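Just one protein chain is left out here, and the rest sit where they should.
Chain nomenclature is as follows: A and B, assigned in order of appearance, with residue numbering initiated at 1 for each chain independently.
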Amino acid sequence: MWQPPKALSLVAGHGEGGSELNAFDRALRDAGVADLNFLRVTSIVPPGARIIELPAYPAGILMPAVFARIASTRPGDVITAALGVGLSREHHGVIMEYAGHEGRAEAERTAKQMVVEGFAMRGLQLDEVFVVAAEHRVERAGSAVAVALFWPEAAGLERASRPARDVPPKGAGGRPR
Amino acid sequence: MWQPPKALSLVAGHGEGGSELNAFDRALRDAGVADLNFLRVTSIVPPGARIIELPAYPAGILMPAVFARIASTRPGDVITAALGVGLSREHHGVIMEYAGHEGRAEAERTAKQMVVEGFAMRGLQLDEVFVVAAEHRVERAGSAVAVALFWPEAAGLERASRPARDVPPKGAGGRPR
Partner (left out) sequence: MWQPPKALSLVAGHGEGGSELNAFDRALRDAGVADLNFLRVTSIVPPGARIIELPAYPAGILMPAVFARIASTRPGDVITAALGVGLSREHHGVIMEYAGHEGRAEAERTAKQMVVEGFAMRGLQLDEVFVVAAEHRVERAGSAVAVALFWPEAAGLERASRPARDVPPKGAGGRPR
């Protein structure tokens, strides 16, 4: 608490379950992060923080993270969860959460636009935007999530002997602007 | 942050208030935990973590906890909040939150089923299930809560000189599977 995270990992996933919460659990598993104790955070990228590939972690640790999350029990419903992550080389950045009953292309567009507005409001230069998103078509109970995990060190949990490589967000929809 | 809790306490309570938030406050007091600063967490039992009786704690500390929570202002409404807690001797466990406009027996059944599904999804062996729940019949504004408090040490806040006894969850509905 009261410290700036030094790295972020961006993941997304989707899935079906017997309830909305089980579907959420399945979506987290699809994203590779089902076995963490998440604390929901809003939503600043500290100055100098980097985006890294999901590192190894022990099950059950307390993990601050930004979430976009949606669930639905309406068969045929198309749902998407998206995070827009805006970075500024010299300053802090902004993460925007968006989730809606719509496809991925539209949700990604919205999340990106929200980031652009967040930077404009702050008068910061937007050097790079990543969008991570997952879309799901509901069968019975479905969920989609996009998550930015916040790490205490530049390489994840451990102070690295040498820095981790910078990587684009994993899986769903990472792209330079 | 970024550490695994080493023990859990399971409590539940219910109550009436002048507003839904005051009713929630009353339900927390009924559960014995009204004077904490809760941070809501989702919902893994770290490997080796134990269930302990609610230990002593100072008022106002920052406390990570899993919550099932419901409130209603419809007189006569029956509401229940329940947590299902699944433990695996060799691995981590899963906590499932459930709350609904229904009685305790039905809510406990649902929470337990959600735990079973969470373990099946992970391919983990489910060695034990606890369910903690509280039911409330609304008069004016009512609330029910079930809470799993996460502690940093096996005995609660302090590193114990000798380990605390393992106990079944207090009060509402703890039972081995």
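Methods note: contacts are C-beta pairs under 8 Å (C-beta built on N, C-alpha and C of every residue); 3 or more make two chains touch, one makes a residue touch a chain.
Remember, predicted model here, so these are calculated numbers, not experimental data.
Where subunit A meets the chain that is not shown, the touching residues are 1-5, 39-47, 49, 62, 64, 91-92, 94, 96-98, 110, 113-114, 117-118, 121-122, 150.
Interface residues of subunit B with the unshown chain, by the touch rule above, are 1, 17-19, 21-22, 25-26, 29, 34-40, 58-64, 151-152, 157.
The rule is simple: only the chains that are shown with their structure count from here on.
The geometric centre of subunit A is 27 Å away from that of subunit B, both derived from CA atoms.
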